[in-house]
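A selection of the complex's chains, in situ.
We just call them A, B, C and D in the order they show up, numbering each chain from 1.
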Amino acid sequence: MKDTGIGKIALNLVLADEETSQIIKGQYENKGYSLVRGQVGTMDVKKIYAAVETAVFREDMIRENYHEEHALYHAISEAISGYFRGYVALDTVLRTTGLEFAVVRGELVVGGSSGGEWIAVVLYGFVGSPRRGFEHEAIGLGIQSI
Amino acid sequence: MKDTGIGKIALNLVLADEETSQIIKGQYENKGYSLVRGQVGTMDVKKIYAAVETAVFREDMIRENYHEEHALYHAISEAISGYFRGYVALDTVLRTTGLEFAVVRGELVVGGSSGGEWIAVVLYGFVGSPRRGFEHEAIGLGIQSI
Amino acid sequence: MKDTGIGKIALNLVLADEETSQIIKGQYENKGYSLVRGQVGTMDVKKIYAAVETAVFREDMIRENYHEEHALYHAISEAISGYFRGYVALDTVLRTTGLEFAVVRGELVVGGSSGGEWIAVVLYGFVGSPRRGFEHEAIGLGIQSI
Amino acid sequence: MKDTGIGKIALNLVLADEETSQIIKGQYENKGYSLVRGQVGTMDVKKIYAAVETAVFREDMIRENYHEEHALYHAISEAISGYFRGYVALDTVLRTTGLEFAVVRGELVVGGSSGGEWIAVVLYGFVGSPRRGFEHEAIGLGIQSI
């Protein structure tokens, strides 16, 4: 069986309720991972970038240099690309979104050694027209070496 | 708080271990959902389509007409688009994948009423070069009215 | 020979002059189809979505639930994707468009039975720089089960 | 009202039955246009390129140099991009197609003068799974200066 990957940790974190979420954080911080969770609602794609970056910087999960910021940016871009399944747009296509995100930093698989650290970004939420109930779920995961 | 969506049911099913997976199936079949889970390893994108469609037909989750097959096809396509984050290819780009999938059919949110049934397809697995350990996780979710 | 498809009905409707357009509407309404035609000029992609949705709702062609609105939205998205041939944008790329659209709802082929109804959206018009004569034609067709 | 564009000529040609098709050809050849029509059925995208190019060369619609071949190639590529609405693939995504195509060369609009000749390529047909009736229509139009 596959070992638990950094992506699965982030997926479990974003899908958990508040209480379980705290348990997951504690469990993986003990194994050397950093984890953060947040949320954002917007019709503007760049606010998703900004919300994730702000949460990561606030928790000191990455160092303030371009080398690490670039890896984070690419991980967010891949998560966004998956979340929108092909055409990245909200207001332009009459859509809005409310989503929760999780970011995890550490080894690629628990107990493994891939030659350095990785960062995983997950977005999970609802995309739809700006009208209650006219929306469905979406998910996106981006993983980068950092 | 948001009610549980059909996407989250499929995500929880695909991320669960074998035992929990059976519990989830039982729990949501009681609420009127159909659920199926399977796996496929390949360097050929069309085998992902084929594996999911075969599992769905075998479980009689969709009726044998083009109307329903078309909705399933689009749900798989969206899941694949999210899984590959922008460029859908495996062998062409020297990559291979091993993944598990889950398909769920029923209401868009548990206890809700959106005017008809929906189908959710999730793919979760590892994409990488055909070399042990040189791979990372990916996820994709597609949801269609059926 | 192929039977007449719902796409060809919509294409013929959008390409016809005003008078022929009325004849086509009458002819296919007698066979159980709903048809609507309209136009929009804009530098803003979301106005295309809005114009088509407004026309469809005004004619009561779809029921006011998310199940049907979602199918319409996907049909418009596919028509827009075809109309712009790869990169969906107007103002961002210094372009404007004036187009006519047609929407048809009914069986996939005249006299056929595919297990349910379908919706076809066609966009036909001119895309170009905001300068008289500096533009050429484009077309897009999206078809979804509804 | 808009004058008839080269795209509409090609669209009308491809949608017409055999007899009307001959009338359209005669009518626009008298106005200085070249027109050709053909068909292809395949699971292989490059056969669409090959079928259109072969028909165009056989009718001497373009000169045997790279300048004109390049314009034709781009017009076919845009038509294909529109026909597949975002992801250009057939066998890779378990799909097959049978289509008719039309190519027209001449002024951009009838009686107009845009500074040179143009070429329009239209593809119209059915895309679906390799199973009778499990398919729907698609259309694509590409226009290039030549």
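As a convention for this text, a contact is a pair of C-beta atoms (placed from the backbone, for glycine too) under 8 Å apart; a residue touches a chain by one contact, two chains touch by 3 or more.
Note that the structure is a prediction, hence the values are computed from the model and not measured.
Asks: Quick one: 4 copies here, how many in the whole complex?
Replies: 6
Here is the rule we use: only the chains that are shown with their structure count from here on.
Asks: What chains, if any, are shared contacts of chain A and chain C?
Replies: Where chain A and chain C share a partner, that partner set is B, D.
Asks: Hey, which pair has more contacts between C-betas, B-D or A-D?
Replies: Comparing B-D with A-D, the pair joined by more C-beta contacts is B-D.
Asks: What's the chain with its C-alpha centre farthest out from chain A?
Replies: In terms of C-alpha centroids, the chain at the greatest distance from chain A is D.
Asks: Nearest whole angstrom, what separates the Cα centre of chain B from the Cα centre of chain C?
Replies: 30
Asks: At what distance in angstrom does the C-alpha mean of chain D lie from that of chain B?
Replies: So the centre of chain B lies 37 Å away from the centre of chain D.
Asks: In whole angstrom, how far does the Cα centroid of chain A sit from the Cα centroid of chain D?
Replies: Here chain A and chain D have centroids separated by 44 Å.
Asks: Which positions in chain C are in touch with at least two other chains?
Replies: If we look for residues of chain C contacting two or more partner chains, we find 66, 70, 81, 108, 114, 118.
Asks: Report the residues of chain A in contact with chain D in the complex, numbered from low to high.
Replies: Against chain D, chain A makes touches at 86-87.
Asks: Sort out for me which residues of chain B touch chain A in the complex.
Replies: Going by the criterion above, the answer is residues 2, 5-8, 11-12, 15, 78, 81-83, 85-86, 108, 112, 114, 118, 120, 122, 124, 126, 133, 136-143.
Asks: How about chain C: which of its residues touch chain A in the complex?
Replies: Those residues of chain C that touch chain A are 45-46, 49-50, 53, 66, 69-70, 73, 77, 81, 88.
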